[in-house]
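The complex appears here minus one protein chain, its other protein chains still in place.
Just so it is clear, A and B label the chains in written order, and each chain counts residues from 1 on its own.
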Amino acid sequence: MGTMNIETAEGRLEALRRMCTIREFDDTASELFADGEIPGFVHLYIGEEAVAVGACSALEDDDYITSTHRGHGHCIAKGLDPERMMAELLGKRDGYCKGKGGSMHIADVDAGMLGANGIVGAGPPLATGAALGIDQRGEDRVALAFFGDGAVAQGQVHEALNLAATWSLPAVFVIENNQFGEGTPVEEQHHLDNLSETAEAYDIPGITVDGMDVTAVNEAVAEARTRARNGDGPTLVEAVTYRYRGHFEGDPQPYRDEEDVEEWRERDPIETFFQRLRDRGEITEEEFEAMRSEVETTVEEAVEYARDAPEPEPEDAYEDMFADPAPEIAQFAERLRADGGERGGDR
Amino acid sequence: MAQATDQRTATTTFREAIRTALREEMERDDGVFLMGEDVGDYGGVFEVTQGLADEFGEERVRDTPISEAGFVGAGVGAAATGMRPVVEVMFSDFLGVSAEQMLNQMAKMRYMFGGKTDMGITIRTTEGGGMGAASQHSGTLHTWFAHFPGIKAVAPATPEAAKGLLKSAIRSDDPVMFFEDKMIYEREGEMPTDADFTLPIGEASVEREGEDVTVVATQRLVGESLSLADELEGDVSVEVVDPRSLYPLDTDAIVESVEKTGRLVVADESPLSYGTHAEVVARVVESGFFSLDAPPQRVGVPDTHIPFSPPLEDEVLPQAADVRTAIDRVV
Partner (left out) sequence: MARVGLVANPAAGRDIRRLTGGAVVSDNYAKRRAAASVLEGLSVHPGIEVLVAPDEAGIGEYAVSESPDEVSATLLDVPTHGTREDTRLAAARFRDETDVAVVLGGDGTVRDVVSAVGSVPLVAVSTGTNNVVPDHVDGAVAGVAAAFVADGTVPIEEVAIRHSTVEATIAEPERKRSIRSLATMGVVDRPFVGTRAVLNGEEFVGGVVSRAGPHEIGLSGIVGGVVRHPPDAPGGVGVRLGPPDETPRTVDAVTVPGVLEPVGVADYRLLDDGEEFVFEVETGVVSVDGERDVEVTDAEVAMSPSADGPYVVQVERTLAAAADRGGFDV
């Protein structure tokens, strides 16, 4: 819960700010990608902010999460620093992963963030393992796995659910049903309509909540966390949400109907939450504008930080393979660099 | 290189040596726990973990469903958050079922995350033909994992190596694949009894000194090569080197031996093409080419699967006779 207890007015504003930060961060990432400043693949979380923030606002700071290829929102919701995130997106030495991971692999294990993940469905087994460790050590924490609707078709997700259920582990599984698995609509990938019904096979509760409402996700995950901490085992929460952007930046999106985007935008998680807070007198239009411009500044500063950060040294590529390095790597590298003179491509 | 101060040993089996290492490391560190199919009260399909559930309880010797992707993944997640899981995959042929979690998570997390994640997981699995278990329970797959960056791979041949390497594997903050040749569980040998005894990963052992030919052998073929060397005594002087670790591989020890003998035979039960043999030969050629007096020879499985019927299985499995033929070709 930390600073984001949405039972309090202060916490609600923080949740709103966190959602705005995700939106601004990813809008900016989109621009930087289009300008060629970010290499590789970028998967944006825009539209789904209520899920990450709703879930993380129901967690304690030392709880673990596993993330997905669409992980920026989870990172920010878990409290990671936008500067080091942006530096990672730009492949800089001061990024969370020293530039070795990029957008798809941002991690901060010390902060409980066990990594964005480029493999669909790989997170739930990791969360099950983290929950197993919590259980073995007798700690008062939980592990939560975010995964998409697409991952529900992956075998290892079901294995993770079965293990966590069988062992009654303190785990929470959150399906982010954003209506598309890569470039194919969800209904073409699953016979199930309510993906939370998957839970029935494992004799655990499965519930479906409005993933565009941060309060709904928060409440569901809070109950799931309580259940996990009471020793009652895992819960499967399906948050029904919508991905505004393509699967990846540059996706031509032949599978999408523009009308649908407009329909979902009417329920925008940030706009609707702001309106609710405004209606209860907790924030004014002016204050919201001010919040947005602060968030803009935060993200601008993150971009500046990232741009100013040093590039990694090319030979850093040979570091971090092992805790106890294999001599082969240094030997091969030495031979490569001795023979090759100036290395590096012509990008 | 044994680090033990107490030099006493006991005659024990390969199986008991593994069990001893597991027991000692579980006593030493509460974060160590075992997990796998039938490892609990059943004691493991090859009885390696027998009795440990009684000693340490079913939470630390945890039976799993038949769910390799799930429980290997759970081991990876537990290791990433500070535990030291020792996961048993009953047969190496089943590793493919859990490959994703090993290849994309276990092997890559530290590197992808910029070095910040420890991955103190050990995966024990069995390899090798010879008991009529047919193609899906007899394979020798260690080359895959020795090849894949980010994973350490060890394949002991003796009780001493089994104990020393398994203890190092469990204590390591890196992922280690521990390959057990199921045909040598009954093999006896001297095992240091000191609970502080370990063997460093990445160091080969000269099991027998010789002058005429170097046989780099692994697993079951170490014992068979040593017997062969005894037989050939007076005729050919055979040096037997057991690399013990497949990755990292102790190039120096192997090259040093070949520099002395000038001849190299590599005996390993994996398939011959693109394999462990090729790696040993390549390193010798790269670093000791001018010491070679004859073309290096490979002894392994001739690129088939392991068949069921005993005459068929005997045909393809490398044995002492094949090592002898290879020696005869170069000496």
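The criterion applied here is as follows: a contact is a pair of C-beta atoms (placed from the backbone, for glycine too) under 8 Å apart; a residue touches a chain by one contact, two chains touch by 3 or more.
In this text the structure is predicted, and so the values were computed from the model without any measurement.
Peer 1: Could you tell me which of the visible chains the hidden chain touches?
Peer 2: Computed over the complete complex, the missing chain touches A.
Peer 1: Per the definition of touch given earlier, which of A:Glu10, A:Glu263, A:Glu301 or A:Glu334 contacts the omitted chain?
Peer 2: If we include the chain that is not displayed, A:Glu263 is the one touching it.
Peer 1: Decide which residue listed in A:Asp110, A:Glu188, A:Asp279 or A:Glu313 touches the omitted chain of the complex.
Peer 2: Of the listed residues, the one touching the omitted chain is A:Asp279.
Peer 1: Among A:Asp140, A:Glu187, A:Glu271 or A:Glu304, which residue is in contact with the omitted chain in the full complex?
Peer 2: Only one of A:Asp140, A:Glu187, A:Glu271 or A:Glu304 touches the chain omitted from view, namely A:Glu187.
Peer 1: Under the stated touch rule, tell me which residues of subunit A contact the chain that is not displayed.
Peer 2: 6-7, 187, 192-194, 196-197, 200, 205-210, 213, 215-216, 218-220, 223-224, 227, 235, 238, 263, 276, 279-281
As a convention for this text, only the chains that are shown with their structure count from here on.
Peer 1: Where the centres are mean C-alpha positions, what is the separation of subunit A from subunit B, in Å?
Peer 2: Inter-chain centre distance comes to 38 Å.
Peer 1: Which positions of subunit A touch subunit B when the two form their complex?
Peer 2: Checking each residue of subunit A against subunit B gives 64, 66, 95-101, 105, 107-110, 114-115, 117-119, 122, 124-137, 143, 155-156, 159-160, 162-163, 166-167, 319-324, 326-328.
Peer 1: Provide the residue numbers of subunit B that touch subunit A in the complex, in ascending order.
Peer 2: 31, 33, 59-60, 62, 64-65, 67, 69-83, 85, 100-101, 104-105, 109-119, 149-150, 152, 172-174, 201-202, 247-249
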